[in-house]
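Quick one: the structure is below, questions incoming.
Missing here is one protein chain; the remaining ones are kept as they sit in the complex.
Naming follows writing order (A, B, C, D and E), and every chain is counted from residue 1.
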Amino acid sequence: MSIPLVPQLLRSHLTELADNDQRLDGRGQYEGRDLELEVDVLANAEGSARVRMGDTIVFAGVKFQLMTPYSDRPNEGGLMCMAEVRPVAGRQHEAGPPSAESIELSRVVDRGIRESGCIDTSDLCIIPGEKAWQVILDLFAVSDDGNLFDAFALAGIAALRNATIPQEKFEVGEDRKLIVSKTPIMCSYQRVGGRFIFDASGREELGGDERIHITLGDDNNVHSLQKGLKGAFTAAEFKELMEEARKKGDELRKMVHALDGGN
Amino acid sequence: MSIPLVPQLLRSHLTELADNDQRLDGRGQYEGRDLELEVDVLANAEGSARVRMGDTIVFAGVKFQLMTPYSDRPNEGGLMCMAEVRPVAGRQHEAGPPSAESIELSRVVDRGIRESGCIDTSDLCIIPGEKAWQVILDLFAVSDDGNLFDAFALAGIAALRNATIPQEKFEVGEDRKLIVSKTPIMCSYQRVGGRFIFDASGREELGGDERIHITLGDDNNVHSLQKGLKGAFTAAEFKELMEEARKKGDELRKMVHALDGGN
Amino acid sequence: MSIPLVPQLLRSHLTELADNDQRLDGRGQYEGRDLELEVDVLANAEGSARVRMGDTIVFAGVKFQLMTPYSDRPNEGGLMCMAEVRPVAGRQHEAGPPSAESIELSRVVDRGIRESGCIDTSDLCIIPGEKAWQVILDLFAVSDDGNLFDAFALAGIAALRNATIPQEKFEVGEDRKLIVSKTPIMCSYQRVGGRFIFDASGREELGGDERIHITLGDDNNVHSLQKGLKGAFTAAEFKELMEEARKKGDELRKMVHALDGGN
Amino acid sequence: MGYGDVQMIDANGIRNDGRKAGDVRPISIELGVVPVADGSCRMKWGSNDVIAAIYGPMEAHPRKIQRQDRAVLDVRYNMAPFSTSDRIRPGFNRRSREISKVTAEALESVVMLELYPRSKIRVEIEIICAEAGTRCVGLTAASIALAHAGIPMTDLVISVASGKINDVVVCDLNKSEDNYGEADLPMGILPNTGELVFLQMDGNLSQEEFQEAWDYNMEAAMVIHEYCVEALKTGRYPQ
Amino acid sequence: MGYGDVQMIDANGIRNDGRKAGDVRPISIELGVVPVADGSCRMKWGSNDVIAAIYGPMEAHPRKIQRQDRAVLDVRYNMAPFSTSDRIRPGFNRRSREISKVTAEALESVVMLELYPRSKIRVEIEIICAEAGTRCVGLTAASIALAHAGIPMTDLVISVASGKINDVVVCDLNKSEDNYGEADLPMGILPNTGELVFLQMDGNLSQEEFQEAWDYNMEAAMVIHEYCVEALKTGRYPQ
Partner (left out) sequence: MGYGDVQMIDANGIRNDGRKAGDVRPISIELGVVPVADGSCRMKWGSNDVIAAIYGPMEAHPRKIQRQDRAVLDVRYNMAPFSTSDRIRPGFNRRSREISKVTAEALESVVMLELYPRSKIRVEIEIICAEAGTRCVGLTAASIALAHAGIPMTDLVISVASGKINDVVVCDLNKSEDNYGEADLPMGILPNTGELVFLQMDGNLSQEEFQEAWDYNMEAAMVIHEYCVEALKTGRYPQ
C-alpha cells in the first residue's frame, strides 16, 4: 500500500485534479470503479453476495431467526440490517464497540431497503402473534478502499434476492425463496476537490468533504437520503446528483436482476 | 460562569467567611436558595416536576411499566428510582456509564422515598402473581450548581404525587391517581469552612468537605441517612443538623402539599 | 513481599539455577509446594473447597440454579465454570472485565472437568424439556503466587465432590449429593530457565516461558491439554511431562479421594 | 407506514391540528435556561421540548482527540427517559448515535472551528419531551445555543422536516401525522445562502413529491429563522 | 420490611440466637491471610467471612488519577458469586459501587494520605460469605488491613449497625433479623474520638429509637475496638 499523503497536500492535489476534470485513478467524475458482483458465495448463509469495487471488497450474508411478532404488528416478521467494519478491512479501523461510522452505515443501508418496501413483512409471518421470521442481513467489509456505503447496499439487496428461508431446518414447512419484490439502489457522491464525484476511493475519502447518499427504487422514487460529514451543498448541486443517481441506479439494478433473471 | 478559584484559595476564602458566619452568596448558615417547584411540566410523563434552587435546575418524570411480580411478593408492584447527571448539567459532568456519584444520588433518593412507605406496593398489583405496575421515577439534572440531592428528592416526591397511572393505555381499567400517602423530605448539609451549612452551592461543594443527607417522614421519623465524602463529624454536630432538618422538612413538606391540596 | 527482580536479571538467575538443577525455593524440578486442601469451607455455597499451594490460595464454590434444558438436549442439565482473578489476589491484577488470562483459566479448568465425564448431565434433569439443574462452579483467587491453573482445578473438583443439590430450597425433592463419578486432575508445567518445572511460583512465572497444562482422568486418559504463552517445545519434552503428570495425578487424586472416602 | 382509513387531512387541505399544508407548529424559544453553561437555549416546537447547552471552547482532552488546526465539536443528542410515551432506557442507543453524528457534521459546517485550535466545544442536546421532528428541533436549538455562547459561526442552521400523509405533501409533521406518514424529509438549511448542511430522508416520495417537500422546508426555514433572530436579540421568542 | 407474626425476640428480650439487645455476634480476626499483599485481614463476624487486602502505596497510574498533594485510595467492595444464598453474577453492581464509594470516603478520613503524594493505595474487600452487615465487616476489616500494611492512620474505623425488630431496637442484626427488620443504622466510628466517618440508614425509626440505635453502636464499637487492637498485636483474635 502506498503511503498516504499528508491530508493537506492530498487535498491540494485533489483540487488541482478536479480543476482539470481529472481523478487520481483516471476516472471520470461520475464513473464507478471496476465492479464484480457474485451471489451464493457463503455456504453457511441462507443468502449471500460478494461485491468488489476496485480494492473495496465486502460480503453480505442473510440469516433467519424465529421471532415473536411485536404485539402491535402480530402478522409481521422483521428485518434487521447490521454492518460491521472490523479491523481486517483497513489500517484505520479499530477493534471495539460499533463506531458511529458503522452505525450510520447500517442504518442508511437499512432504511434504503426497508423503505423501498421490497420485503413484505407480512409474508414473514408463520403463526400470527406467535411466530414469524426475522431476516438478518449482515454486511461485512473485507477491504475498505472507499465507498463502503454503495458496496454494502449492493451486496445487501443482492444477498436478500439470493436468500432461501430455511423452513425445513426450523420445522415449519418446506424451504422457499425469500420474496424480494423491488431492487432499491444506493448511489453515493462525495465532494472532492470542490465538486461531487461518484464512488470515491479511499484516498478521495481521505481528502474529501461531505457525502450524499441517495437510494432510489425501481420507479425512481426516493426511499432514503443521507448527508454525512462536514460541508454545505446547494440545491443545484443536489439536483444534478439526483439525476446521476437515476441513471446509475438503472444500470446497477439491471446488474442485480441479471443474476436472478429478474426474480 | 465565573472562573472557579483554585481549590486551596477557595477553601481559605470559605473558611474566612465561615469564621464570620457568612457565605459566598450572603445566605445564613441554614438558609436555602430561592426555590421554585412546579408540577405537571412534561407532557409525555405520567407525573412530573421541575425544581429550581438558585442556578440548580432539575426535572423528575414518572413512567409506568407492566411487570411480573417477584415470586416471593406476588401481590406487589415495584418502584425504581434512577438519577442521571448528563453532561448537559455542567462542565464537570462527563458522558459515559453512570458514575459512582450518580449511583449514590439515585440510591439515596430512592431509599428516602421507599422507606417512608409513601407508596403502598400492594396497591400496584393488577393480577396477583401475573401483572403489576412498576413505577419508574427518573431524575434528570439540567443545571448543576450544587445540592442535586435535595433538588432530586423534592422533584421526585412532587412528581410521584402528581402521577396518574395510565391504566387506559395499557387496557387494565380507567386512569387513576397514584396513591402517595406520605411526603418524605431530604435535607442535605455540607461542611464548608469548618461548619455545616444547608443547601451548598456548586462553589461551596467544590471547596467543602463531608455531606450529610437526612430524610424525614411526615411524623419526623428517620427514613434515610447518608454520609458522603471525606471527613469526620461529631455526635453534637449531627444532633444540630437533625434538629434543623426537622424544621426545614416541615417547611418544604408544606410547599409540596400546597401543590396538590394535601392529597 | 520482596521487590521483584528486573525480568531480564530474573531470567538469567533462573537459567543459572536450572543449569544446576535448582529452583528459587529449593524445590526439585517436578516437586510441588506445600499443599493444603479443605472442603466445606463456605457456609453459603452448596459445595466448597479451599486450596493453598505455598502462598497461592484459592476458593471454589458450587451453586445450583434451575434452568430450562436446551431444546436439542431436553434430558440434560448443565455445568458452568467461571474463574475470577480479582485485584485482591495480587498487585498485577486489575479491576475490569474478565481478562484473556482469566477466560483461559476458566475454560481450561472447565474442559478438564467436563470432558472427563465426571458429571452426568442427564442426572441433573428434573422434568425433561422443562426443568433441570445448572451447576455453577465459581473459582476465586485470594492470593496469586503462581500456578492458579492447578489450584483452581484441584479446588474445583474437590468442591464439586463436596456439593449437595439444594432440592428442598427449590421445592423439587429432598437434598441429595451431586454425583461426581471421576476425579480429573490437572498438572501444569512451565519452561523456566530452559527446562520445564512443575507448579511454578509467581516469580518463576514472571521469568518463565511457555506453559503446558495436562488434565488426566482416573484411568490416565487425556481429557484436556493447553499450551499457553510464547515458546516452542519438542515431542520428547512433552512425553516426559505426560509421564510426570500421570505420577503426580495419581498422588493428587488420592488426596481428593481421602476427603470423601472415594465417593 | 400504512395508514388504512385514517384521514389525516380534510377535503379543504386542513390538517388534524388545524394547520394548512405549509404551516409549521407553534414555536417558542428561551435563552439562558442552563445557567451554568456558556450558552443555552430551550426550544418548544409543537409538543417538543428541547434543551441545548454549550460548554467551551475548552481544552480538548484526552490529547489524542485534539486537532492542531481547529476545535473539535463534541455533540450529544439524547432523549430523556420520560420524553416519550414508552420510557426510554438510558444508555447506548444506535439511533441517538447516528443523530449525534449527523448533527455534529451539520454544525461543523458553520462553526468557525479554525479559530480555536486544540480545543473542544461541547454541544449537549436533551430532548425532554418528544413529539415528532426532535432531530430538527435539536439541531436548530443547538445552533441558537452556539450563537448565545458567542461562538463565531458563518450562519445559523435552521432545520425542519416535511413529509407525506394520505398522499399529500405537508410541512412539519406532528406526532399523529408522523405515525401514519409515508415519508419524512428533514433538512438543515443555512438561511443566508439556502445551502444545506443536513439532509436525511426515509419513506417513499416520487421525484415531484420530493421537490414539493424540499420547497416547503425552504420556505419554513425562512420563517423560523426570523423567530431565532428575534430570540437572539431579546432572549426569547415570542416576547 | 413487614414481619407479620414472626417473633424475633422473646418476652425477656432474648433474641433468636440467644443474644441480648446490645450484644454483638461472635467475631474472629486473622492477619496476613493474603500472603502476596502488603497487608491483609480475614474477619469472621457471625457467619460473615470477609477478606481485606492492601496493595501500596504504589505509583498511581494512569497519571490523570494522581493527586499532587496526597495519595488516592482505590477501594473495591465485592461479593463473591458464592457468598450468598442466590448466586451473584460477577460484574457491575450498583449496590457494590455505592458501598465502595462510602467505604473509600470513610477510610480517606483517617488514612494520612498527604504522606504519599502522587501515589495510590488499593483496598480490596471481598465478601466470601455474607450474613448481614457485610459493609460494616468490610470497612472494619479494611481499616485493620491498612494498619497491618503499616499505612499511617489517625485512628481505626470500627463499623457496626443497629436496627429494629418487632419494634425493639437491637444491636448487630443477624440474617433473619435483617430479613424481618424494620430499620438498619450502620455507622463507622473512630474509637479514640467517638467521631463518625461513615453513616447510612434506611427504614423507619422515631427520633427516640434512632438515639437508642446510635448509642448501641457507640458501645459496641468500643468492644470491637479491643478485639482489633489485640489482633494487631498478636496477629489474631481470639488467640
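The rule we apply is simple: a contact is a pair of C-beta atoms (placed from the backbone, for glycine too) under 8 Å apart; a residue touches a chain by one contact, two chains touch by 3 or more.
This structure is a prediction, so every number in the text was calculated from the model and none was measured.
Although one chain is omitted from the display, it touches the following shown chains in the full assembly: A, C.
Note on the undisplayed chain: of the listed residues A:13, A:73, A:86 or A:131, the one touching it is A:86.
When the full complex is taken into account, the listed residue touching the unshown chain is C:104, out of C:40, C:55, C:104 or C:260.
Between the chain not shown and the residues A:12, A:75 or A:143, the one that touches is A:143. On the side of chain C, touch with the chain left out of the figure occurs at residues 97-98, 100-101, 103-104, 107, 111, 114-117, 210, 212, 217, 219-235, 238, 242.
Annotation for chain A: contacts to the undisplayed chain at residues 1, 42-45, 48, 55, 57, 59, 61-63, 65, 82, 84, 86-91, 95, 97-98, 136, 138, 140, 142-145, 169, 202.
The rule we apply is simple: only the chains that are shown with their structure count from here on.
Using the contact threshold fixed earlier, the set of chains in contact with both chain A and chain C is empty. Counting hops only between chains that touch, chain C reaches chain D in a minimum of 3. When each chain is reduced to the average of its Cα atoms, E sits farthest from chain A. Centroids built from CA atoms put chain D at 32 Å from chain B. Each chain gets one centre point, the mean of its Cα atoms, and the points for chain B and chain E are 27 Å apart. Annotation for chain B: residues 97-98 touch two or more other chains. Annotation for chain E: no residues touch two or more other chains. Chains touching one another, given as pairs, are A-D, B-D, B-E, C-E.
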